[in-house]
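One chain of protein is taken out of this complex; the other chains stay put.
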Amino acid sequence: MEQWTRREDERLLTGKGRYVADIHVPGCLDAAFVRSKVAHGSLRGVDCTAARRVPGVVGAWSAADLPDLPPVPHTLLARLSTEEAVAGREWPALVKDRVRYPGEALAVVLGEDRYRAEDGVAEVTAEIDPLPAVVTPAAAVEDSVRLFDGLSNTALRGEAGEPVDPAVWREAAAVVEATYRQQLLMPSPMECRTILAVPEGDRLTVWSGHQMPHRLRRELAALLGWSTDRIRVVVPDTGGAFGSKSAAFPEFVVVAYLAVTLGRPVRWIEDRLESMLVATRGRGQDQTVRLAADADGRLLAYELTIDADVGAYPHLGVGLPMQTAWMAPGVYTTPHVHATLRSVLTNTMVTYPYRGAGRPEAATAIERTMDLLARRLGIDPVELRRRNFVPPDAFPYDTPTGRRYDSGNYAAALDLALETVGYDEWRAEQARRRGDPDALPLGIGVSCYVERSGGEPGGLHEFGSLEVHEDGTVTARCGAAPSGQGHETVFPALVARTLGVPEERVRLVEGDTDEQPEGLGSFASRSAQVAGAMLQHAAQLLIEEARHRAARLWGLPADRAAWADGTVHATSGGPAPLGLADLVKATGPLRVEDRYEAGMAFPFGAHVAVTEVDPDLGTVNVLRLVAVDDCGVVLDPTVVHGQAFGSAVQGIGQALYEGMTFGEDGVPHLASGFLDYLLPTYTEIPPIEIKDTCTPSPTTPLGAKGAGESGCIGTPAAIVNAVADALGTADPGLLQMPLTPDSVWRAAHAPRPEEGVR
Amino acid sequence: MKPASFDYVVPRTVAEAVQALAGPGRTAQVLAGGQSLILEMHLQRIRPRLVVDINRIPELDGMRVDGDGLRVGALVRHAAFERADAVPGPLGTLLSRAVVNIAHPPIRSRGTMAGSFGWAHPASEWCAIGVALDATVEVTGPDGERALPARDYFLGPHRTARRPQELITAVRLPLLGGHTGVGFVEHRRTHFCFAQVAVAAALTVHDGVISDVRIGLVNSADRPVRARAAEQTLLGTEIGPLPTGRRLPDGHPFARAGRVAAQEDAAPVAEPYADAEYKRQAVAVLVGRTLREAATDLGSRLAVRQGDPR
Partner (left out) sequence: MKITLEVNGTAHTLDVEPRRLLADVLRDDLGLTGTHLGCEHGICGACSVLMDGEAVRACLVLAVQCDGSSLRTVEGLAGPDGEPHPLQRAFSAEHALQCGFCTPGFLMVAAGALEADPDLADKPDAVAGVVGSNICRCTGYEPIRRAITRAAREQREASSTHER
């Protein structure tokens, strides 16, 4: 094993990984969906007759053919949506009478393989009367076109903090205002969504690349009207998720329902073109900000107004903008902060968590605005931030928006980032270039972020167990489900370290609801902070249990049995030490299990980008990116740095490349897949340096905070700020992500009333 | 995303291929490298009834210098042009500078130059070089062989003067002479997308005066464009020393040619993140930069010829 860094590596590097599409089940049918080409319309009818005659097609159904097909389950998890938002806005698994987003499934075809299923799809005809499509919150919020007759498109209004006294704005030395667009993003894991449903007796086994197997089990059981113990959800290798794989999607409902109804295995392996149309989107906010400061640059008040694009049906994304509202203040001691939001339904696929999920939107808004204020006041943006950081001795710090930050040292992270990037040298280079009309403009952008990890109250716990076998090996089980985070390596190492036994004696089992009956899953950067803490807690329970058992065996009081290096020994003389194997042999099966609740944690950091802009073409060249993250105590630096690097690249993606435009008909221009939606490739990757500071979280015994979302949260604003700095752009509205060459060229040639002021 | 069913034939000769293409009433597609065709079949934007795989026709393989031209057979892959010395003289340099912009190595190892001419995508690098250099597309059909000059060949996006029953057997490009320098500059959003705009240029200078210039515009209209108006502004112009700064002064002939190309030669089609105004800007900038690259290339060629180690 020593030639592999991670336990996962051997199988994944030799082609022996097993993703859902790799699982061969004899007689399995492939599902393919007939998808709406229009964004919004009234469905007159669907005709599947011809499809049913296609060789190799086993069946084809529209909603009219499946009157008992259950709707898509919504979730009210963690206050992220409300009964009111979903009332009267049912999401049918197949369109019944109204198409509300492009690609929405009109019918399903089951074939002996995917080729045949698609042959069937080509023969299905549907009649749709198009309706005007609204694809932005601004267009939808007026309710001139309603997605649900008689109901407003505004599904939820929310706020955090108290309204700011108008006198504060009037009397402040400086007030800056701006509007920002947080564009819709495609999470784009390399493996699209997958489900394989296999009926066996009176049970259903569901294989899915998924982040929350227990939630999927619960939701499928509810929609089938079954008890949860009749469903087993197994998560095999999963090809990335980034937040996008935690629901029971419409296609999942159809597949599970048909598998049970037909008594045959059915699978749906989403392809990339479907994914472009109907995979969940991330971000999608139109923001307006106002920030006031006194003449010394001390922040007085901050106001954030959000119109969020939540897609066609109220789902988890409806409440997601609350995350942005709660995190609005960022790392600063602004006394008055008020965030308000409207979650607006639009004719797009639903918005859903994507790596960062509400926090990038908060961080980008405040960090861009800090640079705007610095420019207005003529203060170096670094200095402005220093004057307003929540100081290290102020923790736990209660924000005006109701968050309690657990711990932090924001200046330390910024200092390390500036030193690493060589801030003063870059400022000198910038000054030199400003004196050279032939030089490309250069800009430096700083972004200091704080985020929340672990989950919201009610979702901060995890379940798990440790079982010792007669040979002394230990099986750890937990409710998490990884998609590349290296749990199989990190968790056994943690358990082994806590117990004082060799790593190879501990093995992890997760992602199987039959093995681990309760669990929450992998989301909100909770691997180390919550699941890790749970396993460490279980290991301590195991130690306690072992000590008590040994003491009883030896006839000693429990406090005379001590644990060290994987064995129990008497504190003075007496019996020979007992290892775990001996203990099981002598006292019977040894198993501990528990539910463990962690606290919310607030990772933070400082990212600095240096960019060079070609004003003639509008291209942005990132020369350097430094990301300093503080996620408390790091369990495995290799894994955490790997996450941070990949996350930073996704942050670059949001800043510069990723985005979609829409046609007049409301259909996104994504028909050529990854030729239209541009992910960063190696060619675009600048030199990136990842460093960390360590401020342990007091809310969890490991001291670990969440890792992995940092780059998506901190990097975009650093890059946008660097471009604005290079161009000296006065109007922040001209620079909206993604900073495509055309938009940067326009910004570079816009009038600059503040010429001369940095 | 699977191709619909089709019939598949593997002719061994051009005659057999032409016969297959001429079959009655069937939409047939020629499969050479397949890197665009099979993609479009996945997307089901193309659903041929018949696919004619020409990969096993030996006479279509290979390229050769033939008089003052280069004849590139229909099966010559993009990758064949990656080395500048694969083709003699400045043409080899031009092709090698262009080819690295075509997708990436695994695509270049399959896709073919002739296939690009057949597919006629407005963003094709090869097609713009073809119109700039007056390439000839050689086709064979039921009525025999035809040589189609590139200037008359491209009719619009994916539309050409080739008849459906005709097979492209080769593309012929003129070799470029000794007093010619070349440049190719591409502008795109990431490494994995088509050019927003790209420019190919070949600049011929005798006694310090521009005697010939060829400028090809990629993705600057609904088809590849030869920027004749821009070329006209340069003919007979003294080339003079190149400016030392990064940016061409606005009054430099190359910058002026760029503006003319943008206004008179280009007919940009708006795309997401590149409207016509932006594309004209990009054409203007890239034409200037490409001409400068060509002039620099010419300078180094002359230096080498004169044994100047610089």
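Read from first to last, the chains carry the letters A and B; within each, the first residue is number 1.
Here, a contact is a pair of C-beta atoms (placed from the backbone, for glycine too) under 8 Å apart; a residue touches a chain by one contact, two chains touch by 3 or more.
Since the structure is predicted, the reported quantities are computational estimates derived from the model, not experimental observations.
From the options B:Val14, B:Ala84, B:Ile107 or B:Ala161, the residue with contact to the unseen chain in the full assembly is B:Ile107.
From the options B:Ala17, B:Leu31, B:Val185 or B:Ile215, the residue with contact to the chain not on display is B:Leu31. Mapped onto chain B, the interface with the missing chain covers residues 1-8, 10, 31, 34-35, 38-39, 41-43, 51, 53, 55, 103-107, 109-110, 191-192. Looking at chain A, the residues touching the absent chain are 3-6, 8-10, 12-19, 21-22, 24, 113, 115, 188-191, 237-240, 242, 271-273, 483-486, 638-639, 642-643, 645-646, 648-650, 672-675, 679, 681-683, 685, 688.
Convention: only the chains that are shown with their structure count from here on.
Considering their complex, residues 1-2, 4-5, 42-44, 187, 189-194, 196, 245-247, 272-275, 278, 281-282, 285-286 of chain B touch chain A.
Interface residues of chain A facing chain B in the complex, by the touch rule stated above, are 114-115, 118-119, 122, 271-274, 438-440, 616-619, 657, 659-661, 669, 671-676, 678-684, 740-743, 745-746.
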